[in-house]
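Just one protein chain is left out here, and the rest sit where they should.
We call the chains A, B and C, going by the order they appear; numbering starts again at 1 in every chain.
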Amino acid sequence: MTVLLLLLFIFVLAIFLGRELIQKVPSQLHTPLMSGTNAISGIAIVGAIASTAVGGTFSTVLAFIAVVLASINVFGGYLVTDRMLGMFRAGKRED
Amino acid sequence: MTVLLLLLFIFVLAIFLGRELIQKVPSQLHTPLMSGTNAISGIAIVGAIASTAVGGTFSTVLAFIAVVLASINVFGGYLVTDRMLGMFRAGKRED
Amino acid sequence: MEAYFQLAYIAAAVLFIVGLKMLGRADTARRGNMVSAVGMLVAVVATLLQSGVDYAVVFAGLVVGGGVGVFWSRRVQMTQMPETVALFNGAGGGASLLVGWAEFLSRPGQDTVTAIATVLAVLVGGVTLTGSIVAWGKLSERVSGRPILFGGQQVVNGALLLAAVVVGVLFAMNPGGGYAWLLVAIAVALVLGVLSVIPIGGADMPIVISLLNSYSGLAASAAGFVIDNTVLIVAGSLVGASGLILTQIMCKAMNRSLTNVLFSGFGSATQSTGQAVEGEVKAMTPEDAYFVLEAANNVVFVPGYGMAVAQAQHAVKELADLLEENGAEVRYAIHPVAGRMPGHMNVLLAEANVPYEQLVEPGDVNPNMEMVDVAVVIGANDVVNPAAKEDKGSPLYGMPIIEVDRARTTFVLKRSMKPGFSGVENPLFYKDNTRMVFGDAKAVLGQLVGEFKSD
Partner (left out) sequence: MEAYFQLAYIAAAVLFIVGLKMLGRADTARRGNMVSAVGMLVAVVATLLQSGVDYAVVFAGLVVGGGVGVFWSRRVQMTQMPETVALFNGAGGGASLLVGWAEFLSRPGQDTVTAIATVLAVLVGGVTLTGSIVAWGKLSERVSGRPILFGGQQVVNGALLLAAVVVGVLFAMNPGGGYAWLLVAIAVALVLGVLSVIPIGGADMPIVISLLNSYSGLAASAAGFVIDNTVLIVAGSLVGASGLILTQIMCKAMNRSLTNVLFSGFGSATQSTGQAVEGEVKAMTPEDAYFVLEAANNVVFVPGYGMAVAQAQHAVKELADLLEENGAEVRYAIHPVAGRMPGHMNVLLAEANVPYEQLVEPGDVNPNMEMVDVAVVIGANDVVNPAAKEDKGSPLYGMPIIEVDRARTTFVLKRSMKPGFSGVENPLFYKDNTRMVFGDAKAVLGQLVGEFKSD
């Protein structure tokens, strides 16, 4: 019970923190920022990895698919964000 | 041990949150803001109250003084901040 | 040992926080993304070292998923970014759903709180999964981009939402025994994801994706409560909250409210145009336009969605170079919602190597619009529609625009008199100082370039 409440406290603080971190973003960064936060939401991969520890064939299949999906999110998400931001950099280099 | 680590996590998040919350404060608010955060640091009153539960004459004396000091901080801090901010309001009323 | 994992998770959370903060500023964004990626690495490694993990399964999954992710992210074109993000996002939501499901199967004797977390992970994850797939389909035009509306749609969606809540409550009240309820919850979530996104127009998909992105964070956070994992909770809720703020920022830039985006079926039909438009349309050939441009000292390009459709960014840059050689000052006025995704024009022009300092915002160019000899509107429409300033009855009223109607001469390069995304008539086309140069933007620009070169 205590642990749960502490986790809840952590959740609440992180929500407020997430709210504060994003402010006044220039519009050309909206898409990269969306993509970058999407990559972070790939943190589900941690859950997916942990769920491979459960045992049972069907559960393992589910866990495997979870790992596949989450790693698509993580790898794809970070790389695509980087590519996008690289484009901006390329445009900026000339000034 | 787990509880401790969760508390540490909470601490880290709160530090970052505190950092983000204060940004670009107009200079006339510096003193009230300092005073307002000082009032919040009177939260030590919670610790002081809890420490009255310890027993032992000397400890109880310490706990009593702690409650006195912390409540000076809390009552004085909030009231003085309110008075300061009230001044600004008074000046503002005329526009 | 356990303590080290927690410390690693705290480190990962800090990296996410710092990375996210850096992502919001142009000069640090790219490094911010890398910082956040390092955080992910730390979290993954710490998790891998925990006991019981089935390395074969994880490794296989990482290779397959990582391979797909890498391949995909390399192959897509810049203009396909939003739909790609949608797919990745859907995958993340799906993973959270599966985590909740798998955990339930292996530890059916859940307490109430875990049961609530499980059903939330499954519901939110499921909506994210199918909703993102529909958004991807709409943007990539595999599904019609038009809003798909049917009678009683909102009633059906409302009923589904209610069903989701009821199923969730039933499952949580009967923890452990409610496998059937969990399966029902999964089904409801998947259907709800589809049905809540299909009535939304394709052009609103960036906002929907941003919202679904926020959801996938919340789903991950719920999954974190299922397995008592701090970094999942923190990273998930960071994304959940920041994604919501970002969604609001995006809505604001388009002068829309989130409710309006989600429920109005905007763009579903050509809407009333507000005032009737008066005046005469004056067309001009590219040859004649060339003579005007040739004499101009101050030229502003205003790109819009049509430039993306025609893939005309390189042609624009070529023309701009020729104009500069000819002694003219050239700038590009970028409206925040020009195109179909935020930063759309910036990305395209960056691809064509347009110098960063020639990009200006509406607020920079509007005050001196009278000094502009020629404003060349390239496939933009709504973002230059003066009705946004003048006509209170217009659906665009109140949106800041690029005020090319006040330039000395304005060329509008588009194929027809058809309205843009909003379906609203554009009085600009009827103004005295406006000349329509009809045709595909790339073709027309090519002709102008040809005239300059043959000169």
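The definition used in the following text is that a residue touches a chain if its C-beta (ideal position, glycine included) is under 8 Å from a C-beta of that chain, and two chains touch if they have at least 3 such contacts.
Everything numeric here is computed off the predicted structure, so don't read it as measured data.
**Student:** Taking the complete complex into account, tell me which visible chains touch the one left out.
**Tutor:** So, spelled out: the chain left out of view touches A, B.
**Student:** Which positions on subunit B touch the chain that was left off?
**Tutor:** Looking at subunit B, the ones touching the missing chain are residues 3-4, 7, 10-11, 14-19, 21-56, 58-60, 62-92, 94-95.
**Student:** Which subunit A residues would touch the chain omitted from the figure, given the whole complex?
**Tutor:** 1-2, 5-6, 8-9, 12-13, 16, 20
Please note the rule applied: only the chains that are shown with their structure count from here on.
**Student:** Could you find the chain whose CA centre sits the greatest distance from that of subunit C?
**Tutor:** Checked the centroid distances; the maximum from subunit C is B.
**Student:** Indicate the whole-number Å distance between the mean C-alpha point of subunit A and the mean C-alpha point of subunit B.
**Tutor:** A distance of 35 Å separates the two centres.
**Student:** In whole angstrom, how far does the Cα centroid of subunit A sit from the Cα centroid of subunit C?
**Tutor:** The separation of the two C-alpha centroids amounts to 17 Å.
**Student:** Out of subunit A, which residues touch more than one other chain, so two or more?
**Tutor:** 3, 7, 10, 14, 16-17, 21 - these are the residues of subunit A that touch more than one other chain.
**Student:** For subunit C, what residues touch not just one other chain but two or more?
**Tutor:** 13, 17, 21, 230, 234
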